[in-house]
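Of the protein chains in this complex, all but one are displayed in their positions.
Moving on to chain A:
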Amino acid sequence: MPGKLKAKIVAGRHLPVMDRASDLTDAFVEVKFGNTTFKTDVFPKSLNPQWNSEWFKFEVDDEDLQDEPLQITVLDHDTYSANDAIGKVYIDIDPLLCTEAASIISGWFPIYDTIHGIRGEINVLVKVELFNDLNRFRQSSCGVKFFCTTSIPRGYRAAMVHGFVEELVVNEDPEYQWIDRIRTPRASNEARQRLISLMSGELQRKIGLKVLEMGGNAVVGYLQCFDLEGESGLVVRAIGTACTLEKQSSGSLVNTHTHPNTAPASNACNSPSKDGKEPVFGEDLPSSSGPPTPFRNLPTSSSSPPPFSPFKPCSRQSSSSDTDLSLTPKTGMGSGGSAGKEAGPLKTLLRQQTQTALEQRGASSSGLLLNAREFPFFTLTSFPPGFLVHVGGVVSARSVKLLDRIHNPALGNTRSYKLLDWNSVTADEPETRDAWWEEIRQEIKSHAKALGCHAVVGYSENTSICEEVCILSASGTAAILNPRYMREGCLDIGSTDQRFDDPSPPSCGFCHIPYDELNMPFPAQLTYCYNCRRQKVPDVLFTTIDLPAEAAVTGKGCLIQARLCRLKKKAQGEVNATAISNLLPFMEYELHTQLMNKLKLRSMNALFGLHIQISVGENMLLGLASATGVYLTALPAPGGIQIAGKTSGDLNNEQHIQAIQKRINDTIAKNKELYQINPPELTEEGVGSPIPEPRHRSRLFRSHSESSDEVSELDLSHGKKDAFVLEIDDTDAVEDIHSLLIDASPPTGFYTCNTETMPGIYNWTTAVQMFTSVRVLRLSNANLSNQSLNKIFTDLCENLLKSFYFKLRSNIPCCLCHLNFTVAVPEEELIQVSVTAVAMTFDKDQTQERFITKGGIETEEQLQFPLELCADSSSTNAQPSSKFSGVPENTIVSPRVSSLEHCSPLTEGRPRSLRSSRSFGGSSVTMVKMTPLSFLPGTRIIKYLGIINMFFIRETTSLREEGGVSGFLHSFIAEVFAMVRAHVAALGGNAVVSYSMKDCVLMENPNKNQAQCLINVSGDAVICVRETDQEPMTSMTNIGQTCAADGAT
C-alpha cells in the first residue's frame, strides 16, 4: 500500500439556492477517489454550510494517485426525490507526490458545474502520505517533476539533459458513445472531463516512467495536447525534454556541474534504443540548392490509413518505399508550375527532399528503424549559456491524415460504458498515432541533418482537425548543442566533430552557420560575422526558439505575422486530403515570403519564436505565422525591398510603381527609427578582417537608397530575387504589397513580441496583466475570393492587436510579450482567433541599457568567461539584463555565503506566511498572478509547486439569457482563470508561470439557444517573492560563474 490520501471538507460558501421554498440549501459532499466514496453529513438550510468533516482516508497505489483526480461533488439533499448535484471540484493530487513541491492542498475551490458554471465555493484540505516503495517494477513515476516552462526552471540547474520524451494515449470520446444519446448533457460533459483528467494523469505517469528509465528526474518544456478526433476518438499526447535537475544550493554550485553525473546514463543503457548507433550525417551534405533561406518545410500527403497498420503503403513516410518518393515530388511539381515565379525554390526543395529521403533509405539498413524512437529533439526554447552552439534554421514537417471513422468495428459498443478500460481495448490505436508522429519526427530529424545539425531545439507538435481530415505538424530549430550537457548517445555526433570547440563569443556564436560553407544546403548569402569576424553567418536567420539572452541585438524587436487564407473545395475522404496536401506547399511558401518581406520592411534580419499554424476548415485553410523580428548585430543588414514592374513602357504604371517604392522606402526608414535600429557603422578597413566584397557590404547598409537597377543587379547576382524584389505583374501582386504595408506598427509606448522578452527592454516593473481574447468572425458572403479572405483575416488579426493597445493603454510604456495567436475554423463560415499574452510595464528610462548597442566591445569581455558554466539561465533572475550586468563585474565575490544564508530561510517561511495572510484583512482571496512567461518581473521564484493542467467543458442551453456567445465565453474564460487561481492558491502558491491556453474549442447553435466550449489550460504553479533584497540572490549565480572564470584564467 504505497500511499494514503486524506481529505477533509471544511465548509462551503455562496452556495446557490436549491430549495425555492425556503431559499436555502441542504448541502452535503461526496468525496470520491478511484472507486471509494465518502460522504459528509447534510448541513441543513444554509448557503454557507460548515461541515468540518473528519479526515476521509483513501488507501491507494501511487499509480492511481498519479492517474486519478480527487473528485468532490457537492449535492443538495432531497428527502423525496433524487439529490440534486450543485457542482464538482476535481483536484489533481500530483503536486503532493513530489517531495519538493507542495505538501498540502488547502483552500477555497470554486464549485463548478458544466451547465451552470461556478456555483459557490468549497473549502477543502488534502494531504498525501507516501510510503517508500521498494518494488522495482512499479508502474508509477512519483517524484518526477514536470514543468511547462521551456527553459531550465529558475532555481534549478540542469546536471544533464537526457532528451526527448513523448507519449500518447487514446480513448473513445464519451461524447460520441451511444450512451450519450440517453444521458444528460451534464453527465456526458462530466464523463468527458473525468476521462481527460484520467488520461492526462496516465500520460504524465507514463512519461515519468520514461524519464526514470533514462535516469532523469524531471520533464521540462512539457507540452500536452488533446486531439478531439470526433467519432474516431480522443487522443491525449505529450512531448517534453527529460532532464536531471539539481536544486541550486550553496554547495553544488561550483563543483558538481563540470562533470555530469554518469550514473543516469548507464541506467539508460538498458534501453534498446541505444544499441543501434545512428549513422553519422557528416561532411557529405547534399550539394543541391534549396529554398533561399534556412527555412525548410515539406508537407507530405496521405490518404486514409487502414486500421492496425501503421506502415501502410499509401502513407508518405520518408523512410519507407520508393512509391513515396515518387509521389511526394508530384505534389510540389504541380504547385511549382502553377505558381510561376515561385517554381524555382520549390523545385529545389523537392530535389532536396528526394535526396534526404534516399539518404535515409540507405541509412535504414544500418539500424535506423531500431533507432527510430530516439529523436534528438528538445522542447526547450531557451538554454543555459554555452549550451546552444550553432543554430541552423527552422525545420518543419506536415502531414495530412485521414481519421478513420469506424476504427475498431469488432469492438463495437462493448466498451462504451467501460470508459476506463481503454488500456486493454484500444491498445492498437495509439500505435497508429505513434506511427504518424514518428514519420513526422523522422522527417524533422532528416531536415536538421541536411542543415548540418544534430539536434532540433524549440520543438513542438500540433494538429488541426476538421471532420475526418487531420493535419499533423511539427517544427523546431535545427541546432548544434554542446554535448557536454547531454546524455551520451542522445545526440549522434561524429567523434571528429570539432565544431564545439570553436571559441565563438556567446553574443554571436549561435548565429554562425553549422553547415559546411562549401556544401551549403541552400544558397544562402554568407558573410563573416559582423560581431567577431571569424565565422560565417547567413544573411537571415529564422528560429523557433527564444532569443538567447546573451545574443547581441541592435535596437528593439517586434511581432511579425504572416497571415493567409486559401479557399478549397468541399470534399470528402481522400479527395479532400489530397486537395489539402496540394495546397500546403503554397501556403508554406507564401507565408514564408510574407514573413521575409515584413522582416525586411522592418529592417530586421532574424526571427525568433517562429510558430506557423495551418488550420483546416471545410472550405478553407488558414495559415498564421507569428514570430519576433530582431536585428542581430552579428548578421548583415537586410537589403531594402525593390519593386519592379514587368510591363515597362506604360508611364502610369511606372509612376505607380515609383509611388509604391517610395512608400516602402519610407516605411523602412520609419521602422528603423521606431525600433531604434542603428547598426554600428563598422569601419571595414579598421578591422582588416578577410571579409569578402567590402563594397557590397557597405552598400547593404544603405541599400534602400540605391537606384533600382543597382539593387536588382545585386540581388540577382546572389540568387535572392524572391526575397528582395517584388514584381508587380498583376493585381494580385499589388494586393500583396498593399497587405504588406497595411500592418500598422504599434502606437507609441507599445512594443510587441511573441517571445519571452523584448530585446532592449530590461527594467520591467512588477505590473503584469495576462489576458485571453477570442474573436470569431462570420463570413457572410459565400463567394469570397482568396484575396478578400486574406484581407478579412489580416484585418481580424490587426484589429485584435489594436484592441489590445487600446485596452492596455493605462499600462504604457509596456510590451505585449508572448503574444500567442491561435486560429481555427470551427464551422464553415467562421474564423476564430484566440490570443493569450501578457502586458508587461517597464520604466521609461532605460538606465540599464548598456549592453546591446555596444556589440563589438562587449565581445571581448564575453570571451573571458568560459562556456562550461552551465548553471541554468541565471536561475532566479527575473530581469534578463541582470545576467549580463552581473557578469562583467568581477568585484562581488565575497558576500556569497552570507547572501545564501540570507535567502534560504525565506524558502521555508514564505508559504506559511502566505497562507496566513489570507485569513486577515477584508479579502480572503490571495492574488494570483498569471503569465505565459517563465518568470515574473521584479520577483523571484522560490518554489515550483507542480504543474497545472486543467480541462473544462461548459455548456449552455440558454445562450441568449447568458448574453449570447460572447457572454457565454466571457464568463467561461473568467471561470477558468478563477479555477486555475484557486488551485494555485490552495497549493500555497501566488503565481502561475508558463501559462498557456492549449485549446479553446467553441461550438454554438444560436437557433437552438445552445453552445458548448472546451478549454484546456496549463502552467507551473509557483511561489514567488518580491525581489526587494534581491541583489544577493541574483549575484549568486553570477558569482559562481565569475569564480569559475577566475579559476580558468
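Here is the rule we go by: a residue touches a chain if its C-beta (ideal position, glycine included) is under 8 Å from a C-beta of that chain, and two chains touch if they have at least 3 such contacts; residues count from 1.
Methods note: contacts and distances are computed from a predicted model.
Trainee: Would you mind picking the UniProt name of the chain not drawn here, from "F-box only protein 3 isoform X1", "AP-4 complex subunit epsilon", "hydroxymethylglutaryl-CoA lyase" or "Fibroblast growth factor (acidic) intracellular binding protein a"?
Mentor: According to UniProt, the chain not displayed is called "Fibroblast growth factor (acidic) intracellular binding protein a".
Trainee: Of the residues A:V928, A:I948, A:L987 or A:L1014, I need the one that contacts the missing chain.
Mentor: A:V928
Trainee: For the chain that's not shown, point to the residue among A:Q658, A:S966 or A:N1005 touching it.
Mentor: Of these options, the touching residue for the absent chain is A:S966.
Trainee: Can you tell me which of A:C243, A:V776 or A:I948 touches the chain that was removed from the display?
Mentor: A:V776
Trainee: Considering the complete complex, identify which of A:D26, A:E68 or A:E121 is in touch with the unshown chain.
Mentor: Among A:D26, A:E68 or A:E121, only A:E121 touches the chain that is not shown.
Trainee: At which residues does chain A meet the chain that is not included here?
Mentor: Its contact residues with the unshown chain are 13-14, 108, 110, 118, 121, 744, 747, 750, 769-781, 792, 799, 802-809, 830, 832, 921-925, 927-930, 963-967, 969-971, 973-975, 977-979, 981-982, 1002.
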